[in-house]
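Shown here: the complex without one of its protein chains, the others still in place.
Up next is chain A:
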Amino acid sequence: MTAHRLVVDGLGAPSRLVAGFVSALAACAGLPPRQAYRLRLATDEITTNIAVHGYRDRGGPVDLRGRVEPEVVRVCIEDEAPPFDPTGHDPAPRVAAGPTAVLGGYGLFLALRSVDHFAYVHVGGRNRTTLCVLRCAAGG
């Protein structure tokens, strides 16, 4: 089992740091490109959401830990923004109204659907979001 860690300050868009973090993790796990893309997308969307909405662009710690396990690659994201459970705010109904009807919500929408397992818990005063993709995806 291998571990990777990235801590960002939640100021500005962390997309490029996240890209490098997931790329290294995916390479270490030998993830197929499609799985690596999905993990990057979900990790980017959640981390960006924390920076923009959780910390309201004022900054705060976002701690990402990646782990390669026999069956899955797991990314655990922790932050100290106000409690927010993404699974309780699935924007699917609004998105279904039409892609030009809403301006927001696509990030969570994509994150919730891009990984094979998505979990949230608020523990010790921190939000903890866990994202998993299978190392060998069923059906590609």
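Note that contacts are C-beta pairs under 8 Å (C-beta built on N, C-alpha and C of every residue); 3 or more make two chains touch, one makes a residue touch a chain; residues count from 1.
Rule of thumb we're sticking to: contacts and distances are computed from a predicted model.
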| item | value |
| --- | --- |
| Omitted chain, identified by the protein name its UniProt record gives, among "4Fe-4S dicluster containing protein", "Aldehyde dehydrogenase", "Carbohydrate ABC transporter permease" or "Anti-sigma factor antagonist" | "Anti-sigma factor antagonist" |
| Touching residue (missing chain; options A:44, A:79 or A:116) | A:44 |
| Residue among A:24, A:76 or A:110 touching the omitted chain | A:110 |
| On chain A, residues whose C-beta touches the chain left out of the figure | 12-13, 15-16, 19, 33-34, 37-38, 40-41, 44-45, 48, 52, 95-96, 98-100, 103, 106-107, 109-110, 113 |
